[in-house]
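Left out: one protein chain. Kept in place: all the others.
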Amino acid sequence: MEGLDVRIGSLSLKNPVLLASGCVGYGEEIGRFIDLSAIGGIVVKGLYMKPRIGNPPPRIWETPSGMLNSIGLSGIGIHAFIQEKLPLLRETGATVIVNVCGETENEYEEVSRVCDATDGIHALELNISCPNIKENGRCPGMNRDATFSLVSRIRKATKKPLIAKLSPNITDIASIAQSAEEAGADAVSLINTLLGMAIDIETGETRTATGMGGLSGPAIRPVAVRMVYQVARTVSIPVIGMGGISTWRDAIEFFMAGAGAIQIGTTNFINPHVSIEILNGIQDYLVSRRQKLADIIGCCHIGPRR
Amino acid sequence: MEGLDVRIGSLSLKNPVLLASGCVGYGEEIGRFIDLSAIGGIVVKGLYMKPRIGNPPPRIWETPSGMLNSIGLSGIGIHAFIQEKLPLLRETGATVIVNVCGETENEYEEVSRVCDATDGIHALELNISCPNIKENGRCPGMNRDATFSLVSRIRKATKKPLIAKLSPNITDIASIAQSAEEAGADAVSLINTLLGMAIDIETGETRTATGMGGLSGPAIRPVAVRMVYQVARTVSIPVIGMGGISTWRDAIEFFMAGAGAIQIGTTNFINPHVSIEILNGIQDYLVSRRQKLADIIGCCHIGPRR
Amino acid sequence: MAHYLAARVISVEPLKSYVRLTLEAPSIAAEMRPGQFVMVSASPEAFLARPFSIAHVDGDRISIVFQAVGCGTDWLVALRPGNTTKVLGPLGNGFCLGDGDHPVIVAGGRGIAPFYDLVRRISHLSPVLFYGGRTKEQIVEPEYFERFCDRLVITTEDGSAGRQGFLTDPLADYLQKNTPPVIYGCGPHAMLHRVAELADGIRTEFSMEARMACGFGICIGCVIPAGESGYRRVCIDGPIFGAKDIRWKDLT
Partner (left out) sequence: MAHYLAARVISVEPLKSYVRLTLEAPSIAAEMRPGQFVMVSASPEAFLARPFSIAHVDGDRISIVFQAVGCGTDWLVALRPGNTTKVLGPLGNGFCLGDGDHPVIVAGGRGIAPFYDLVRRISHLSPVLFYGGRTKEQIVEPEYFERFCDRLVITTEDGSAGRQGFLTDPLADYLQKNTPPVIYGCGPHAMLHRVAELADGIRTEFSMEARMACGFGICIGCVIPAGESGYRRVCIDGPIFGAKDIRWKDLT
């Protein structure tokens, strides 16, 4: 279908449906269910320089209409990714976005430089928002200055499209988005998981080994839609929305709130075909209303029209 | 049952189960279903000096395992409450807590002084966190200084137990709780609703007339448990926990996270008897484990015990 | 007094465009007045309960007649005898039963629901029922209503049953020649608004709708613009309102 393509900086996505980081590994397993070249792109699991074993189990817990995870950015490291996984991904024809992580600004920059130098990596999503790291769940994305400083530095390290992925665990997400824009990000993506916790009342143990975990799934969707709305009214770069999208209807809500593209995370766990189903649903909706994607982005209206 | 009583400043609650503000009106209608003297207390709907008609409809929308509301602190005003509703409430023998609101610090203070001077109002819960007011959902509870200044002022206006009700729409809830404690609050209660939004994809209209609304119900429980945990580790005054409690098991989670008492909100809408059922469940749990409430408060443990 | 109970499903019957769900709910059946409603816990997927007018009462049983329009009602349709569902009720003020002859009843589509019980109870007053739908699929069980009414005027927009057009047309004719003691109404708000204009001076008892969270007055979510200014709760101040209490222009 025409009119579904989306621009993120110099990158053109063939459609606005992306797979969210951490919810589709490096594409291998999900690629057995869907044609990765049919969707807008895949954001691979967060990568540091080195491999990381991640947090001890238990790592997941189901919650009402959602789940907590404490995977802890387990991953194979950027070099192993490029050697072992990227070739397979390139064969599928997928648009590949690397979710860039770092324990220090230096590490973020190193990973970014490697990505910048590697063919077949189309864009970088800077994970300034992973809530599972130490320090009571803190991350650079909780602070305007830290965001500005990190994004500016990475902006200098790569010419590839740069997306800043924002944390929802903050008072004013629009101001963080603004910092990212001022620092040169080509787009912002949101939301990462909400910090949450659950406790086993038989033992008193937290349900994830690290105590806190990241809450995702439909439970958080109203918060995500609200934040996308607030950010889209504030910045002029594209906004990539996510958080609890499980049907094409949910996707339309995000577009109306102001998202130019969306990512599907947790729902892939339950239905590996869901991203394709959502893409088809978006197309049918637009066709039936004779609209283009651009017509509905940000079209929402506060309260009933009289 | 013994060992269930809870102290909040000079006030002794007979048990730790309270009804949350905005979810039980002024007690009249819920009082037809349950004996209000059997539970720890009732926090009435937020009150300003003057009556307020509240926001236009639609005011509510269902979300996955939760709901959005945009009631807009509709209410009869503190004087009408005292004349028309309080006498009935006093007859029931309920412990009555007024949720104090204000558009300005002055108004908060005025309402507090009236409460202070009125017999039958046992404590004040200062609503520094209502997210439905204008300004993009902002409230005093989003800022340390505003919290300190408001709580200090109200502290001078009343000798009655003073509870500060915190907003979850912030980066660091523990630091806000700390400000409230430093300013003299006898307890903190949390969480108020998360800011959320939903959009009708047929019309583009937001599902509540004001655009944003407050998200409550089981969907937000993991966020609430996490915040109670963070706050309880930081302050030494009692923490009153709430957010999506729908069974006694949920209540135990909050106690283990560090809450000394709990409030039941949205679940009253679905089952008007639920607060009594939860109270009974807590009692049975403690009896079966031969524990007192105090034994489990804050007993949770990060990750599996080895 | 309202009761909250786990009600056993007795039957689920298709009624053209609608479905009748019959539940065993003795305490609700015993106390219910026409025009009152129940909150039915729709499904684990639907978080809040859903409001439905009580249509029939028969011994220990109550029925609701509803249209499947979303996840909650879809789930109700899939219930089977032996399942249970939570029910809260009876709720709301209910109709005031007058004593004048030939009261008029105006029902649009699924707005027929509360009148099943009403016509039975006021049949001695020889009510006149104006019953409209889009097609004949929305006109359910006319024979039932004929039994209890003096006259039954049916309209459909496509003419597939009764007179073609809106029910407000024959109603307008009728009101030119007759002055009923009261007009009972239930249906889309736009229809009720038009009936309110026609009613002019006649006492009205309209059943209003709003999205509800609790159904018994504690959430203040179900308000409609009513009175001089401000709002009233449909669930407890209503659902039955006099037309002149509603600020129709402010209704969304």
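By written order: A, B and C. Residues from 1 in each chain.
Simple rule for what comes next: contacts are C-beta pairs under 8 Å (C-beta built on N, C-alpha and C of every residue); 3 or more make two chains touch, one makes a residue touch a chain.
Keep in mind it's a predicted model, so treat the numbers as computed, not measured.
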item: Residue of C:E45, C:D58 or C:D99 in touch with the missing chain, whole complex considered; value: C:E45
item: Residue among A:N15, A:N69 or A:T147 that touches the chain left out of view; value: A:N69
item: Residue ranges of subunit A at the interface with the undisplayed chain; value: 22-25, 28-30, 32-33, 45, 53-54, 56-67, 69, 71, 74, 209, 217-218, 266, 268-273
item: Touch residues of subunit C, complete complex, unshown partner; value: 43-45, 80
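Keep in mind that, in the parts below, only the chains that are shown with their structure count from here on.
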item: Geometric centre: closest chain by C-alpha means; value: B
item: Whole-Å gap between the CA centroids of subunit A and subunit B; value: 33
item: Whole-Å gap separating subunit A and subunit C, where each centre is the average of the chain's CA atoms; value: 47
item: Sites on subunit A at which at least two other chains make contact; value: 304
item: Set of subunit C residues in contact with two or more other chains; value: 252
